[in-house]
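Dropping the structure in here first, questions after.
All protein chains but one are shown in place.
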Amino acid sequence: MPLSQALQYLLAGLTSGAVYAIVGIGFNVIYSATGIINFAQGEFLMLGGLIAITLQRLLPLPLAVAAATLATGAAGVVLYLVFIAWLKNPAALRMIIITIGLSILVREAALHVWGDQVHALPFFSGDETSSVAVLGARLSPQVFWVMGTSALMVATLGLFFRFTLLGRAMRACAESPTASRLCGIRPSSIVALSFFLAAAMGALAGAAVSPITQTQYDMGSSLAVKGFTCAVLGGLGNSAAAAAAGLVVGVLEASSIAFLPIAYKDVVALTILLAILFLRPEGLFAPRAARRRRRAASAGPAAGVPAR
Amino acid sequence: MTVPPALRHHLPVAVLAALVIAVQLTVSALGVPQYLVQLTMAAWYSLAALGLCLFMGYAGQVSLGHAGFLAIGGYASAAVSTANLLPLAASPIVAALARAGLAARGIDLYGAEVLRLSPWLGPLVGLAAAAAVAVLLGLPSLRLRGHYLAMATLSFGIIVHRVVIGSPALGAADGIPDIPALRIAAGLAVTGRKALRVPNYYLAWLVVALGLELILNLARSRAGRALRAIHGDEDAAAALGVDVGRAKLAAFVTGALYAALAGSMLAHYNGSIGPGEASVMKSVRYVALVAAGGMGSAGGVLAVSTLLTFLSLRGVFGLYDDAVFAAILVAIMLFAPDGLFRALRLPRRRAGPQRAAGRSA
Partner (left out) sequence: MSDVPRAAAMPAVAPLLEVAGLHHWFGGLHAIDGVSFACRAGAIKAIIGPNGAGKSTLFNLVAGTFPPAAGRVAFAGREVTGFPPHRIASLGIARTFQASRLFPGMSVLENVMAGRYVRGRSGFLAGMLRLPSARGDERDARRRALQMLEHFEMADLAGADARSLPFGRQRIVEIARALVGEPTLLLLDEPACGLNIRETERLGDLIRGIRSRGVTVLIVEHDMSLVMGISDEVVVLDRGTLVVEGTPREVQADPRVVAIYLGEA
């Protein structure tokens, strides 16, 4: 394969990988705050794209995207308040099933509002014919928008968690809800904020990638699974690792075209997920202690397999 | 009125038989024989739901990829019975099959000569394939905790869906059409032909009744009690001698076989099969049906599954079909998860490091 073509695939992989990373980070933000795996995460990208597409007929594009981001963030909070906030200590499995059901309901609602056609946001700069040359590969400028907004979001989130009072409060809540409550932090507000962040981030990424991949009502579920793959690959709760994992998954998926029929592209991420769940469910970057604890635990009767 | 134990044991199936006959007579009397088509299809789908009920309700596990097994059964049946081996007629394997009577020449719809396998190989291959996949998937998956098992089975289901929708050999997005009838005996075949509507209806419900009986038998047996013990407390079950891994696998494989048989029969009954049968939506549907039916109640699952599937097939839910099942699932999991999963009673766990299995006293 000529270098420029390989590069093309690589960059395409990095682009989609950036999106997967955002989904994965969205999973982690909510997971860290609540222990919930929110399968509706993928729908936030879909909503961000479709709402922005509708709004940009009335508003200038940047405002439309910003409004869509905020609106989807609000939708995330509403989702939390209506369906999740009042549950007492729900188990992770119950929450996965509930959020899968909710993702289907959101998808069906989107189907009724926007139909089953493919929509697309206008390119943020230039149009579908503009391209930038990078080392022999031709890239749409939108790719830079996607990578740029993703990187900006990751960086901002990192700074937020590290240096702002609110961010530190969220981390405290993740570590110990009880201790946080004693310090005057209201866990439910923190959780609502985490849903807002995850949804807004997803929406922005969904809007940014819309000109390239188009937006359709049912794009959410495969994004959710791939994003979950990134989250698990990096270790649930580890957002930096999820970002890296996103790029890895994206590139692996894109390069699979070299030896796999294109129709099976999705299977790549799914196989990675199965492999991780079977071999290293605590993620590639989990501390040694977690691995040892898993081994000790699986030595118990539940596994029926002696410890390695 | 006290029912003697022997009779009580057979009561559910007897009730089912009575209902099946009553419904058929009613449908005929009301002059809507086309309802029998949806009722027959509902029977096969309910067979699949029963399989999931065994795994999720009795053993207390979760599978979000159950539709994958139905698709494996259906597509295997379809592929085997529509495959034209004429180009390979000279090869030793095909020649041996022909000699054994398992392959025969014939004419297809368009008048061309074909060499077809005996249709019965279809369901057999489907069942064998489903069992093999269930073992391969189950061995590494069943030792995972609840939410990871859910994601693993979900991934499996999506993989099956992507494979069938992306494989030209399996008809890609259009699926496999023109699936021949499955001949059972003289004058009886699994097919959608109008003349055989009533026999097919009774055949489907006979198989479902059998499936129900087997599960009810299991519930009342040593192995069934072991499954319920696993559902209740895996460690305590192991301490009583239950090989938890093997028992879960047995339940998983049995559930997969129920689904694969249903898939095969549906393929022949409908005359076609498409990738929609493997979709995530279908898997979610089966979970919703099992949840709505009361999880550990095979009779309840059968009743709910038949009713909702029939309504869905008749188009009663219209465009909101998927939404209805999703809404039912969400509603049940929000308000009445009790008796569904044991895990739902435990405080929410963080994934990642478990507590170490041993305590230090």
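For the reader, a short list of remarks on this structure follows.
As written, the chain order gives the labels A and B, with residue 1 at the start of each chain.
The criterion applied here is as follows: contacts are C-beta pairs under 8 Å (C-beta built on N, C-alpha and C of every residue); 3 or more make two chains touch, one makes a residue touch a chain.
No experiment lies behind these values; they were computed from the predicted model shown.
Considering the whole complex, the residue from B:V244, B:A260, B:A288 or B:A326 that touches the absent chain is B:V244. Residue in contact with the omitted chain (choice from B:T254, B:N270 or B:T309): B:T254.
The residue touching the chain not shown here, chosen from B:A95, B:A112, B:L206 or B:A236, is B:A236.
Considering the complete assembly, chain B touches the hidden chain via residues 214-215, 217-218, 220-226, 228-229, 231-233, 235-244, 247, 250, 254, 296, 339, 342, 345, 356-361.
Everything below uses one rule, namely that only the chains that are shown with their structure count from here on.
Against chain A, in their complex, chain B makes its touches with residues 62, 64, 140-141, 143-144, 146-148, 150-152, 154-156, 158-159, 162-163, 165-167, 172, 234-235, 237-239, 243-246, 280-281, 284, 287-288, 319-320, 322-323, 326-327, 329-330, 333-334, 337, 341, 343-358.
The touching residues of chain A, when paired with chain B in their complex, are 31, 35-37, 83, 87, 89-98, 100-102, 104-105, 108-109, 112, 221-222, 225, 228, 232, 235-237, 261, 263-264, 266-267, 270-271, 273-274, 277-278, 281-282, 286, 289-290, 293-294, 296-305.
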